[in-house]
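Have a look at this one.
Yeah, one chain of the complex is gone here, protein chain that is, but the others are all in their spots.
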Amino acid sequence: MKTRLNKIFATIAAIGLACVAHAAETVKVGVLHSLSGTMAISETSLKDVLLFTFDEINKSGGIKVGGKSVLIEPVVVDPASNWPLFAEKAEQLLVKDKVAAVFGCWTSVSRKSCLPVFEKENGLLFYPVQYEGEELSKNIFYTAEAVNQQAIPPVDYMLAEGKKKFYLLGSDYVYPRTTNKILKKYLKMKGIPDSDIEEIYTPFGHTDYQTIVASIKSFSAGGKACIISTLNGDTNVPFFKEFANAGLTSENCPVVSFSISEDEFRGLPAKQLVGHLGCWTYFMSIKTPENTKFVNDFLKWVKAPVVTGVSYNVSGVDPKGRVTCSPMNLSRMGVYLWKQAVEKAGTFNVDKVRTALIGQKFKGPVGEVVMQANHHLVNNVFIGETLASGQFKVIKTFNAVAGEPFSDKFLGK
Amino acid sequence: MIKFSKLELLAVALAAFVGLVVLPCLNAFVPPSSGFHVTTFSLSLYGKYLTYAVLALGVNLLWGYTGLLSLGQCLFFSLGGYCLGMNMMMNISRLGQYHEAIPDFMVFLEFPARYPETGGLPPHWMPFKHFWFAGLMVVLVPAAVAALFGWLAFRSRIKGVYFSILSQALTYAACLMFFRNDFTFGGNNGLTDFKFLLGTPSLEAGEIARPADFIAKLSEGRDGVSKHLWSQIPEPSQKRLKELADANQGAAGEVLLGAELNKILATGLIYEERRFSEVALAPEIKRRLGQNPRDTGMLNLNRDLLESAFPQDVARKRFQGFVVNDPATKRALYICSGALLLLTYLFCRWLTSTKFGLIQRAVRDSENRVLFSGYATASFKLFVFVTAAVIAGLGGALFVPQVGIINPSEMGADKSIEAVIWVAVGGRGNLLGPILGAIGVNSLKSYATHSFAEQWPYILGGLFVFVTLFMPKGLVGLPSQIRAFWSKPGSTAADAESAAPLKPGKTARL
Partner (left out) sequence: MHVPPPLCAKTQAPVKINLQTRRVRRCVRAFFLASLCLGLVDSRAAAAAIATPSTNRTVLTEAVLAEDSDKQIELVRKLVNAGSESIVEQALSAWRLGNLFLLETNDTRIPFLLEARTDGEGKAVALRLLDGEALKDADGVPIKFSAADLTPVDTTSKLRKAIKTTLDLFALSSPNSKIRRDAVIKLGQEQDPEYLPHFESRLQDETVREARRALHEAISLTLAASEDPVVRDSAVLRLGELRSITSLQFIKNLEKQAAANPGKFGEGTLSATRAAAQRIETYIAFGNLFGTAFRGVSLSAVILVAALGLAITFGLMNIINMAHGEIMAVGAYTAFVVQGLFGGGLLFSVFGKTVSLKGMGWTGGWFDAYFIVALAVSFVTAGLAGLALERTILRFLYRRPLESLLATWGVSLILQQIFRHTFGSANVQVSSPSFLSGSFVVHDVLFAYNRLFIVGFALFVVFLTWLLLSKTSLGLQIRAVMQNRAMASCIGVRTERVNMMTFAFGSGLAGMAGACLSQIANVGPSLGQRYIIDCFMVVVLGGVGNLVGTVSAAVGVGVTDQILQPWLGAVLGKITVLAAIILFLQWRPNGLFVTRSRSLEG
């Protein structure tokens, strides 16, 4: 009986505390990432890092608007890797919850499905994942890597390494097709004949790479070949297992993967991937004080995840084996850019924040980024080599590359 | 004629009245501040559920009444959606990212190089410019696919689980096919970014009479309207337009000018009193100006203003269509979905109460006996299959403008299974169940993915298991189950299952 009474008191006290916490002004912010279905594999980490960032901001006093501190209250929804549901959830966030901004989406199709909603309701979406470009909405800020920030640099690097044959391998959807189309054009500009470029696609969730690896083996038999892979995260395991078992290594045929970051590495046989390349605007292994702090704080946070100051119950955060990666960093920087813009505009009004966002600078973990008028970032680009530990070692850095969504701008019509 | 029981008539009429009249009125006429206001978001969400309910009625017609469990109904649903979606893609007309006359994805995938004779439009897209054709295809395409597949399947007497798995293979194959960019339906991204339904107010090809002269007129800027329009065109385009006009390249000039003018028409009202002082405006236009219209109204008005200012240059066209994201359009789509559901309900009610319906149920319960009685069961099944496909196609056609996207994952095998589950949850073999199931499960899903983002699969999964185990007749069977439970107090859960045993003949056997 006594314990029950205690429990009741404890509950009342907790509610009281929550009310006190509520006394601080809060602003609702939407998190639109799939937590179930096929894309949960990648998107759950972004939800985690967003909640972590909100906690970080709330701990340091929230957003300063008009002389007041406003705490961020997350509204997490699960669009369940279902594209029409993305549109529904986006509208729900904007109309029902009246969130000030939404952070979310991974696949291009999910973004395309919510785009009309954001335009109609005049919302703000921050999109953090490398994508094919060819789109520009006034309601979306693309902190993601554009094609000229992710695909062109490693190809330049491969050309400089003396590679003459390019095997473009991708999953059969828009991002790989578009990227490869741009790359083919680019390679042709650089004098690689059509006969030395092979372009192959596999369906989503393909598990059988025997034929493809056999063809890669003969493609690379004469040496000087490399693979540009836009396989999406999940199909990389069967591909690399087959690749390694066929006796191919990074020495005889390096693979540049655009969709493998540290987070995807957690499910990959890292030892078989040593020496292959990745290209991102962030690597966990880069040693700067800001990055060390980010990584350490995040790893500490996942062990006891909370969002300070608001009554939001964090659940479903995996505490073990966590890493940080580029989409996570870009997600986090998106929140900070938005925060700064809100503080500059002195209001959460979307039109004013949008104007304030342009030209906003933020010193991220691996260097300063600037939001351009085309809603893409100026960011540092790194080419990294994979190590057996599942980390990347930076082998080349391109400073301040301006993101450009439209390929005719950097390739010419 | 259908014979309604009084209760049923009352219920249907009441539901139809609330759904088709009350809710839209609450949306349109009650101010948002009122507690009774129904938001456009909610209304269009309900609209989506209603299209799902239509799909569920189709599934039920097949499964509940004929004993054919198709795991590929979403293929027909998506095909209907794609057909209408194609028409809406054509209506975007130069308001896309690239401001070209063809949909964005075609520009990017370099279709102009593949289909030079049509300016980049694949030939099979051409007739979809007309709404009537698209509307016809919404019915014909699913019907044709269903007829072909059904003919093959029923002719060789594929039944039971073979039929289920085959229909799943069909939808899976179609899904993979549509994923391919080369299949000309937008690949993985599908069709999206719809703007108008039933026409487009923007300038289409051939609507500028003499492009070169018109460019010259605008660039000279003698009147206020020309001056304003020219000033809104970005400088590089101005330069290019002049070059084209000087070189007398009308066609190219029209494309660029059309694109620029369309952009201007879509951004804001071009009217200003001083600007239009020299233009004689029809009184009807003046009246509309006073109403300060938005969305569709604004676009329409802009178009009319342009036509009045340049009667010789711009072709007259009365836009009868709708802007997809307009609240009024959403409301209309909702009402259409409701009406479609009502019609489907009445149709199914009629069909199942005829002699045909009797045979249908006989096929479900013992196909061989029907066969031996001299009926060609294959034709019956084919007819039902095609009918269900058409119903699904119509549902899909209304689904797409309301959610704003159609892409291949809607054809995935899991989506079709979900549709079957709605029917099972609601209760199959009657007409109310599927509607209840589709609306109920989807409402729950909408609610739970928002309020229990991490836990909702447990809730929904648990529900499916629970319903299958303890409510074999679904939601509609609940009252009779409760009655049985009261009359036999103390019966346990397992008993409840055996308390409502399915008569052997009633089981849809594998």
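Order of writing sets the labels: A and B. Residues in every chain begin at 1.
Everything that follows uses one rule, which is that contacts are C-beta pairs under 8 Å (C-beta built on N, C-alpha and C of every residue); 3 or more make two chains touch, one makes a residue touch a chain.
Just so it is clear, the structure is predicted and the values come from calculations on it, not from any experiment.
Residue B:I417 is the one among B:V12, B:A328, B:I417 or B:L444 that touches the chain missing from this view. As for the chain not pictured, it touches chain A at residues 35-38, 40-41, 43-45, 161, 172, 200-203, 205-208, 210-212, 214-215, 217-218, 221-223, 234, 236-238, 241-242, 244-247, 251-252, 263-264, 266-271, 274-275, 287, 315-316, 318-321, 387-389, 393, 395. In the full complex, chain B makes contact with the omitted chain through residues 69, 149, 152-153, 155-158, 161-162, 164-166, 168-170, 172-173, 176-177, 179-180, 366-368, 413-414, 417, 420-421, 424, 454-455, 457-458, 460-465, 467-469, 472, 494, 497, 502, 507-510.
Here, only the chains that are shown with their structure count from here on.
For the pair chain A and chain B, the distance between C-alpha centroids works out to 32 Å. Residue ranges on chain A touching chain B, taken from their complex, read 35-36, 76-80, 82-85, 87-89, 91-92, 95-96, 107-109, 112-113, 115-117, 119-120, 134-136, 172-174, 177-178, 181, 203-204, 315-316. Across the complex, chain A is touched by residues 39, 41, 45, 48, 97, 104-105, 108-110, 176, 179-181, 187-190, 192-194, 324-325, 403-405, 407, 409-410, 446, 449-450, 453-457 of chain B.
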